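Note that one protein chain is taken out, while the other chains of the complex remain in position.
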Amino acid sequence: MTGHPEAAEIFNRNEAHVNWHDQALWFVREKRDKASSQIKGWEELRQLASEIKAHTLSNLNEYLIQFEKEATKNNVNVHWAEDAIEHNKIVYEILQAHNMKRIVKSKSMLTEECGLNHYLEEKGIEVIDTDLGERIVQLAKEPPSHIVMPAIHKKREEIDQLFHLHLNTELSGGDEVYLTREARKHLRQKFLDADAAITGVNFGIAETGGFVVCTNEGNADMGVHSTKLHIACMGLEKLVPKFEHLGIFLRLLARSATGQPITTYSSYFKSPQQGDGMHIVIVDNGRSAQLGRSDFRSSLHCIRCGACMNTCPVYRRSGGYSYGSTIPGPIGSILSPGFDLQKYSSLPFASTLCGSCADVCPVKIDIHKQLYNWRQIITEKTHVSFSKKIIMKATGLVFSHPKIFQLSSKFAKGFLRTIPRSLVNNLSGKWTKQRELPETPGYTFAEWYKKNRQQDVIGKKR
Amino acid sequence: MSRENILKKIRTNKPAFQLLPEIDLKKFRTNLDLEEEFVKSVGSVGGKIIKVENKEEIKRGIKSLFPDAKEIISLVDDVDIGTINLGTISSAKELEKLELAIIKGEFGVAENGAVWLSDKNFTHRSLPFITLHLIIVLESENIVENMHEAFLRLSDFNEGYGVFISGPSKTADIEQSLVIGAQAALSLNIFLIKNT
Partner (left out) sequence: MNVGLFIPCYVNQFYPQVAIATLELLEKLGVEVSYPANQTCCGQPMANSGFEKTSEQTYNLFIKNFHSYDFIVAPSGSCVYHVRNHLNTIEQTDEVKHVRNKTYELCEFLVKIIKKEDLKAEFPHRVGLHQSCHGLRGLHLGKSSELIGEDFSIPGKLLNNVKGIQLVQLDRPDECCGFGGTFAVAEEAVSIKMGNDRIQDHIAHNAEVITATDMSCLMHLKGIIRRRNLSVQVKHIAEILNSN
């Protein structure tokens, strides 16, 4: 089974492309640094956001009940879906009940996770993703490679060709203004012809039953307000207790995601316009299970900003597709194993545990610690190559017995000095593909110490 | 059934109760001049501020910015340059040709140049989005420092819909190159007027 290393190796065959991808995302990280340094109390905000989320999770059932009650009072229909299939069915049934066939959808990683588009399309419903980046990957028949910038992996010339093919645009060499204007015309028609709009939910407010959707393009609002039916899909961890808490989260979200002080539109939906219909689908799909994993529970704080991806030196140099998961990057690597430990077993190892992700996370998820913890579970519960297990047991044995360690040190140094390079390379495999082995100095520190300090200390009294 | 199953799983799996943190808004307050910061922020998000003394200046300002605009809706008293009566509109489709929408903003937020609008300020929720160009009239005393203050101000909010609008619609989905004007308004002009 291939995993991250194999995909990353292929990605790295084109170094110019890696540099371009790395630079593009590093640029977003730098914008995030600038934006967060420009307001007073950034670190305080992160701490508050983390504590509010932790509190919410510790009282989640009550908040969901409150949210449902308030939303229902507001003329909103609330549905509950245990898993992806149920979510898709509920959405389909709502649309079918109103005979709706043309849907416009704003960005929702949850609907991506559930495979909603494919499900609806198989039933003869047209789903148009209206975020420009999502529309691009939709036309290219690709999944998004980044949760905030879905088409970050695509060069302008590719997009130019794509639009020429599907939207009949002139070839423009990838002129972003021209292409965006053409996309606007195309999507405008879709908005006006659509029967219903599907959106995600950035934050649900338990106190009021309302929810917030953030966009830069205005596509969520265009969709909802052009149609008579709004279906909002919400992961159950997206609640915050009070309306005023939005003050904290809306200050953190866009600054972390793109370095903007706020998205162009932060829309608060509470009740439908006269005569319109509004539905919320609350989705579990593994979240309540994650809630029970004390080491990994705080991954549910995630507000899907993508800052961890932008800062991750591995993500930047391997791309979203290398992870093979709906949500890639650091957060994806601690969420995905919860879904399928075997399939995503390489992800927690696709990291040096540098900790940069945890430092940028606006809700203080200790991603690097969770990566370490998943590694322990994965080696115990999944198939690890026999040789790796043996090597690790042997290493454990060597390091727990001083005499064996000292003997093997002698062996190792002698071994490296006398065996021909080619054999050493063969045996040490991956290290030496693009790197020299460390030189062997001819003595260990332990030997030097014994000779030069004449002591053999067992332990001195304190 | 699903509802009960989900709630049951949550009750079983949730961690020990943790208190909500105390939020001290003083930690985020600064001494910056609100109007000045607001003007700077609007500029940085791609919007434009025009400071005026009275509504006549607004009318003149709009005419000079958009001399050829024919399809106009104005919801601002004394800026009666509208050519379409919003009361006659029954669906978003009818607004597709709209060139200018002139709406009064409730208040602005200095830290990010956002203006809050809601069902209180306009009917037909598509109005600020479907219009080609959006114009907001805002009283200069109605500016708060940051989003915390904004939500304090909204503590009694009871309408069905509201939106913070910060600048014109935009996207950077093509190789991170910023394009002003995506699916909603191509431009945002804010007329900042002394309180009337």
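Note that the chains are named A and B in the order they appear, and that numbering of residues resets to 1 at the start of each chain.
In this section, a contact is a pair of C-beta atoms (placed from the backbone, for glycine too) under 8 Å apart; a residue touches a chain by one contact, two chains touch by 3 or more.
Source: prediction; values computed, not measured.
Note that the absent chain touches A when the full complex is taken as a whole. Contact with the undisplayed chain is limited, among A:62, A:193, A:295 or A:359, to A:359. If you put the missing chain back, the residues of subunit A touching it would be 4-5, 8-9, 11-12, 15, 18, 22, 26, 33, 36-37, 42-43, 311, 313-314, 317-318, 349-356, 358-360, 368, 372, 375-380, 384, 388, 392-393, 395-402, 405, 409, 412-413, 429-431, 433-441, 443-446, 448-450, 453, 455-462.
Assume only the chains that are shown with their structure count from here on.
Centre-to-centre spacing of subunit A and subunit B amounts to 29 Å, using the average Cα coordinate of each chain. Interface of subunit B with subunit A (complex): residues 2-3, 5-7, 9-21, 23, 27-30, 41, 44-45, 92-93, 96, 109, 111-114, 118, 124-126, 129-130, 146-152, 154-155, 157, 159-177, 179, 181-185.
Residues 24, 27-28, 39-41, 44-45, 47-48, 51-52, 54-55, 57-61, 64-65, 74, 80-82, 86, 130-133, 136, 149-152, 154-156, 159, 174, 176-177, 179-181, 184, 187-188, 191-192, 216-219, 221-222, 224-226, 236, 241, 243-244, 246-248, 250-251, 258, 260-273, 282, 284, 288-289, 291-292, 294, 297 of subunit A touch subunit B in their complex.
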